[in-house]
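In this view, the complex is presented without one of its protein chains, the others remaining in place.
And then chain A:
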Amino acid sequence: MLACDSANKLSFNRFISNGDLVIVYERHDNMKPVTVSENSVLQNRFGVFKHSDWIGKPFGSKVFSNKGGFVYLLAPTPELWTLVLSHRTQILYIADISFVIMYLEIVPGCLVMESGTGSGSLTTSLARAVAPTGHVYTFDFHEQRAASAREDFERTGLSSLISVNVRDIQDEGFSDEFAGLADAVFLDLPQPWLAIPSAAKMLKQDGTLCSFSPCIEQVQRSCETLQTSFTDIRTFEVLLRTYEIREERMEGISGEGNVANGSLPCKRRQRSDGSNMLSSSSSVSTVMARPNGEARGHTGYLTFARLKCLS
């Protein structure tokens, strides 16, 4: 997924080869991760796609099925991965992920600790941010989930940047071997306040912490616990509103009776089936945008803090 070695870099001269992970794009809300394997086929409502037809094509190609249906083959990115990964838990989405990475000041070379791993949605973006020289240590108390996450990171080619460990951070805290080494800690736990003292121990001076909690009561308790050794404690909520656009032809009045302002005629549309008055109408095409009617109304509260600087 990352261009850590330059052979992997996206390029006009980089072609899909056997063993590559591709994101098969049907529509923006219908994508699927597929590992290319010479003798395999992909079957969906558009027909049967032979992987062998894909090999040697550039990423971003449109490929056809036996029935003439088509999909696009995209190079995987953490954003696309977040949309296609298998949900073993509730996951973080792009708005929260982006904000967390920027606010935690994660840059190449950073050592980042995360608990829990969950489905690895954030972990993938953390790995991108610390690459090529940093590392992400991620912890989950669920053995099977940790194993699945490890498999995913193997598949996305990130396993050299991420260590997945099985550990109950709320109960045991982080391991002391990382004390004072972490640039940033991210917590997504049901009772984050239990892990905060240990997180403080892991952080470098002025290191950053983020706790993601869906409920305000969790935030309340976390913030109280943070007071002890953290400063700059701030809580945010970040959401996205998406827009749909469409081009519409709308009738307007032309000729001497025209309204001077060109953008007004759209109001007259309903009257198009009638009177002589509109016989001289002309049709104008406009691209319009409006917010989508439904959106995610809440994901979680993001509480950030900075380790107090004592020396």
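Assume a contact is a pair of C-beta atoms (placed from the backbone, for glycine too) under 8 Å apart; a residue touches a chain by one contact, two chains touch by 3 or more; residues count from 1.
What we mean here is this: contacts and distances are computed from a predicted model.
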Omitted chain per UniProt, picking from "Elongator complex protein 4", "tRNA (adenine(58)-N(1))-methyltransferase non-catalytic subunit TRM6", "EKC/KEOPS complex subunit CGI121" or "Chromosome disjunction protein 3", is "tRNA (adenine(58)-N(1))-methyltransferase non-catalytic subunit TRM6"
Given A:48, A:147, A:179 or A:240, the correct residue touching the omitted chain is A:240
Across A:34, A:101 or A:209, the one contacting the chain not displayed is A:101
Note that chain A touches the chain not displayed via residues 2-4, 6, 9-14, 25, 28, 58-62, 72-75, 77-79, 94-95, 97-99, 101-103, 105, 107-110, 125, 128-129, 131-133, 183, 204-206, 216, 219-220, 223-224, 227-229, 231, 233-243, 245, 247, 287-289, 291, 301, 303, 306-311
